[in-house]
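Reading through the structure tokens given below for one structure.
In this view, the complex is presented without one of its protein chains, the others remaining in place.
Labels run A, B, C and D following the written order; every chain starts at residue 1.
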Amino acid sequence: MSFLESYAYYVGAFGLILIGLLVILVKRNLIKIIIGLSILDTGVNLFLISVGYLASGTAPIFSREGIDSGSMVDPVPQALVLTAIVIGVAVLALALGLAVRLYQNYGTLDMRKIKELKW
Amino acid sequence: MVSPVLLIAVPLGLAFLVPLISLVSRRAAMLVPVVACLFNLVVAITLMPGVLDQPVVEKIGGFPPPFCINLYAGPVGVLFAALIALAGLGIAVYAMAYIRTGPVDRYHLLYLLLLVGATGVVLTGDVFNLFVFFEILCISSYALVAYMGNKSGLEASVKYLIQGAVGSGLLLMGIGLLYGQFGTLNMADIANRMGSVNQVSVFVPLALIISGLGVEAAIFPLNAWLPDAHSSAPSSISAILSGIAIEVGLYAMVRMIFTVFGATSILMFMVFLGALTLLLGELCAFAQSNVKRMLAYSSIGQIGLILFALAMATSYSVAGGLFQLLSHTLSKALLFLAAGYMIYRSGSMEISSLHGMGKRMPLTSLAFTIGAFSLVGLPPFVGFPSKFLIVRAALARQQSIFTILLGFVLLGTLIEGAYFFRVVQAIYFKKGSGETGRSYAPAVALVSMFIFAALIIFVGIYPQPVADAVGSAATELLDRAEYVRSVLQ
Amino acid sequence: MTVELLLGVALGGALLTYVLGKISPGLRNAFALLNALALVVMISLLYGQSFERALPLGFLGLELSVRMNMLSWFFAVTILGIGLLSVIYSLVYMRNKERLDYYYATLLFINASMLGTVVAGDLLSFFVFWEMMSWSTYLLISLRGGSKAIFAGIKYIVMSLIGSLTMLVAIVSLYVSFDTLSITELAGHVQSTTMGQALFVLVLFSVTFVIINALWPFHTWLPDAHAEAVSPFSAILSAVLVRKGLYGLYLLMYAMLGFSMLGKLAWGALSYSNVLAWIGAITIVFAAFRALMQNDSKRILAWSTVGQGGYMVLGVSVATNLGMAGGTFHILNHCIYIALLFFVAGAIEYRTGGIRDLDSLGGLIKRMPVAFVGGLVGICGLIGVPLTNGFVSKWLIYKSLVLEGRPFLAFAAFLGTWGTILYGYKFIHNIFLGQLPDRFRDVKGIPFTMAVPIVILTVLIFLFGVLPGIPLSVVDQVGTYLGFESLNVSIWGIPSETGTLNVVNLLAALAVAGFIVWLVLRAIGRSVSVDQDDTYAAGAAIPSGKYHYTVGFYSPLYRIVGPYVRDFVDAFFLKIAGWTGSVCGVTRKIYTGFVGNYVMYIILFLAALIFVQIAWSPW
Amino acid sequence: MHVVWLFLYPIVALVVGVLFLGLSRKVMARMHWRYGPPILQPVIDIIRLFSQRSASHGRLFDLGIVLSLAGSLIIVLFLPFGDVAPLSGSGGLLVILYMMLLGPLGIALSAGESANPNASIGISRKLMLAIGYELPLLLVLLAFMSRYNTISIVEVVRLQRATGWSIASFPLVVSGVAYLLILPAILAIRPFELVQAPQEISSGPMVEYGGSYLALAKVQHALSMFIGISLSVNLLFGGASHPLIFLLKMLVILMLGLFVNAAFPRLRIEQAIRYLWRWPSLIGLVGLVLAVVIGR
Partner (left out) sequence: MDRNQLVKWLKAPAKMGHKYSLHAVYFCTGCGIIEVPPSITARWDAERFGVLPTATPRQANLFLITGYVSVKTLRAIIRTYEQMPEPKYTVGFGSCPINGGMYWDSYNTIKHLDRYIPIDGWIAGCMPRPEAIFVAVTHLWTLIDKDMADGYKRYRKHYAAYRANQEKVLRGLDWPPLFPVEEQ
């Protein structure tokens, strides 16, 4: 098994996380920052999934004889990810809602200009 | 025997009842958080004597612990639950009068959710469960910060949200890594297996989790959201954020370090971090002219002090840290509540607008003064015994590095004293401009402030019961083996 | 009669006064007076008793206790006595002022907490009462309002907070080492401690006590605080509160550490008591010259309080029975005359509409004779003119310094006295003598209740000055309690081979001589009374009340010493405070307001955490 | 005998003081190449003053001068005059030092009530001059006290009989020189006659004194002169075993003072303080250090 094969998911996950962080760090537009958050979330979720993922693993159901528990895909991370997605969506929704209100108040979404609270 | 599940389940249920009740009567909806908190307080207090002897491990779904999500109601958990209920009760009473505009029913809903999240965090014995409750806490607080819908509230909320979301991403990643290594999410189980793996590989999740929780706990470089959020939120929310939310974050962090990871090598770093947080918080607070922002920075300083004490990891110091946490909750809540009505009357958050408040709002000013004195650590208020314990713990280490750090910590206290005394003087002795008529805060708000003030003085004079409770809580936090044993027995 | 009851009455009385004030001001005044009086009666019944008793209430597993002995009694009686007089004085002085309920309650509360510090039997309750005293004092200093008073308050509380924090560290370190805080038990344990720890504790404690006693490098809070507080409270501050620092030193140096330990703390000439003595000496001289430069009646008195503290410390640090008696007696004397002087300054302020500037007062002797006599006698006591109480205590201090072979310290003390003469006379002259400005033509004499404390204290100054044996016998018992050998005291003074003092002889001689001279003046000389303004000024009639010539009374001296006696310590502290402020201003700039920076902090923290962990202790 | 001296001694001091005044006027006149008044001229002045009808500015005006004179009268009792020292058992040098306050204090209070600007200036000068010469004087006295290890002046005199005059013994000679340098300031004669300074501030504190008040003030002045000289004789020149010898020694010192008085013009107050705080203080300090170091 090559490196890429066994770590492809991890590389992807960390790639997404880093992209997300980069977007949050360098972008000024609130919407883009929120997109960055979303990418970060996705990366984390992908990471969680890949923790429990087994290439060519079976579903974690003893549906027939002879299925070894070692070859099953771990179901717990999937449950976790479901929860995490829900939470992520909630945050996203709240963030977008706030973004709309912020735009109404400030007339801009540039976070460099929204600096009334500082020091 | 009451079950600790009730502490979470009942408020959660009541939370979703709030919109329904408010259809019937808006006044009744206001009472829901009060009822929930009262209930929680009663439950926590009835649980208290029992858990001091033997922690209650509540197994959800009947599985034995490693396989189920369990609640662990030890002295720490119940103490925190009681504290959350108590602070929640006081602030809920206050909010009945204070929150008059906006979607009131949703305020109470979110407020209850926040409390549920906090209670869940302190009671749970499962790492992912902790994350979930943590998110409940965070999301409801994002929303509550923006409750007023004004410019600064929205801005603070967005910033809080972005940082919080990054933090929870890191936390979730840390949890994922933990799961990847141990294949379990149960804290006790992880703790049990901690010795069996390479310590370096454990360190990465530890760092991620500390950073993730540190955002909510507001330790030094991660706390940029706090002054914004605390100063822009409605005062009742500032009080609960300052009094509960960051403390809960700190609890989660300490629980992770002490119980789950047993990471003693990082403690020294945390001690320094605590002292640094304290000093920076106080320095920033000193330069503020906005009273709520000053209080917010002071919260950072207090968190630093608590972290300093907890990270020293002796039974005295942890007890002192927990005591300080309690005293900070009471004092800071009182300060925010008092400041809330003063700001409401004067229409400005500037300290200069509080001049002459001592005559205009005597009782509220008195409450503010008591809170300030307690926070500085003057006897006979509650801040004194906690500070006494911390100083004692630091000196009991008998190492010069701790004595020097203690010197810095006390320097922080001195700065804190300087700015609080300045505000107290402004309230009482500076001549206010404009109206001088005497006015009082609404009766319920005064009642809530009175509760806090009375507690501050009572515990300050007679700290023994609280000292006993925090003493056994400290034992629980420090004794990993006992924790593992009582969960996995 | 128990100490618990005493404390209870004191604390409860303070709270009850506030409550009664909401009902009726008259009731409140009567109750405050009654309470103060009751306390004085109770403390006088406790004379000579000695016991120690645990309080029913513990604190964090520590036993709290109260005790009564000669040392406590001595300080308690000064506190309660001055407290009573101050309340009497306040009745009229504070009339028509705002927030009287608050004023009386806080005043009584301060007295109660001061009482608590002196009867505390363990260091924890000592500390608790000490802190209560600190913050309640802070609450009263700024009562007058106005930027100066507020600045004074903040200056006081910050310095006092420094003191209490260092004391907390010292107390806790004792607790950690010996697991008890009872003073008597600690006294036994401390003997076995190492020199390093003893010094650590001693220095930390001393910082506190030096701050509250306002000795030289930490005196800066006092002039502001005393000058800006209302006069009856200034009297309390100056007369008794400041001297809690000395009580602490007594407790620490003699009751706890004892002589054997103190004797060990020395490296050649640099011993603890030597350093303390030199601090006292510097304080005396510095304060005397600073007081000389002042032009505000209460500020002069405040600086003199600083200076007199130096005398007491000199006496205490000499550590002979003579010096100790001098220091202790000086505490009592100082408390009497400085309270008197603050009352007088307050009376002037009251009648002239708040004027404290010495350049605009003058000639009030005919208008306010009682105040004049009080002020004159008080100043004489302050200077230490023979036949006033201050003379006897200063004599004891000088004598012990000379005989112990400390002539340089004695020199500082003497020089301070001469400074005192200069500013004391200025105080008298610029207020009471000289020309009466026109606007004070109709000034009335001081009201009865304000005159009562003034008269009582005036009489006391004379009484203790002529019959020093009365107070000295008490002082001697204090010394014996602290382990000094008893002093040979007689009612008229101190007999000894190296120089006797007999004050009664002095009085008799002065009285006879004075009588004869007076007779001569009356019998032979004929005199007519002329108006005060009928003076010779090169034949010109001085327009009365139009101008004032006491301005710059000592200006030639100012020109010489002025450049050297600036309060550079104060300037230094203020600079530090300003510097802290700018550091704060810079520090908070890290919260830039841009959310991207904040996220970067999080990531940097994560990186730093990993880096530190790897560099800190690699697994 | 003791009781007799108690009353006689002040009178002797008074007579001697007044005679010294007269003598000094006469001697000064001779030095000025004048004929000069009779030696008893001060007595005539005092008689004249008592017979005049004086103006009083108030009760303190009277009391102050009484206090001043009475104070000066009883200091005399503390100073050994030959073997006579009636009250020296009741207090030593410290008491004398403090009692020397009463004279100026009384005058200052009394003059202060008169509301005369010149009086105020004179008093302020007097006090400033006092702090000027007290600084070296204290150094000198402390050197004596630590050398002889006593604060009793009788003891000092007694010890000098055993060891010789202080001015002739080694460490104390330095202090003695310092003392002689400030003696004119203590006696308030030129160049330190700036308190009264008749040509400038109309005789300063005395400006409002007339008649009997001035008479008493003159007597007080004579007494303070006596005290200053007597103190120096006791401290520096070994006192005396007989009053007559004592008087002789005093006369010598007086003459020394008069020479200085006649030869020098008056200093300004700042010059006076600068002088007093510079050389005499420096020498006094050296003397004190020597006394402490060698005395041990």
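Assume a contact is a pair of C-beta atoms (placed from the backbone, for glycine too) under 8 Å apart; a residue touches a chain by one contact, two chains touch by 3 or more.
In this text, all values refer to a predicted model and were calculated from it rather than measured experimentally.
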Displayed chains contacting the withheld chain: C, D
Selected residue (touches chain absent from view) among D:F20, D:Y98 or D:Y209: D:Y209
Omitted-chain contact residue, chosen from D:S54, D:S88, D:S230 or D:S281: D:S54
Residue ranges of subunit C at the interface with the undisplayed chain: 531, 534, 536, 538-541, 543
Hidden partner chain, residues of subunit D it touches: 25, 29, 32-38, 41, 44-45, 47-55, 118, 198-199, 202-203, 206-211, 214
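The working rule: only the chains that are shown with their structure count from here on.
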Cα-centroid distance, subunit A relative to subunit D, in whole angstrom: 99
Centre distance in Å when subunit C and subunit D are each reduced to the mean of their C-alpha atoms: 36
CA centroid of subunit A to CA centroid of subunit B, Å: 28
Residues within subunit B bordering two or more other chains: 158-159, 162, 166, 227, 284, 287
Touching two or more other chains - residues of subunit D: none
Pairs of chains, among all present, that meet the touch criterion: A-B, A-C, B-C, C-D
Contact set on subunit D toward subunit C in their complex: 10, 50, 53-58, 60, 62, 65-67, 69-71, 73-74, 77, 87, 89-95, 97-99, 101-102, 105, 108-109, 112-121, 123-125, 127-128, 130-131, 134-135, 138-139, 142-143, 145-146, 149-152, 155, 202, 207-208, 211-213, 215-216, 268-270, 273-274, 277, 288, 291-292, 296
Contact set on subunit B toward subunit A in their complex: 128, 132, 135, 139, 142-143, 146, 149-152, 154-159, 161-162, 165-166, 168-169, 172-173, 175-177, 179-180, 183, 185, 227-228, 231-232, 284, 287
Contacting residues of subunit C [partner subunit A, same complex]: 588-589, 591-596, 599-600, 603
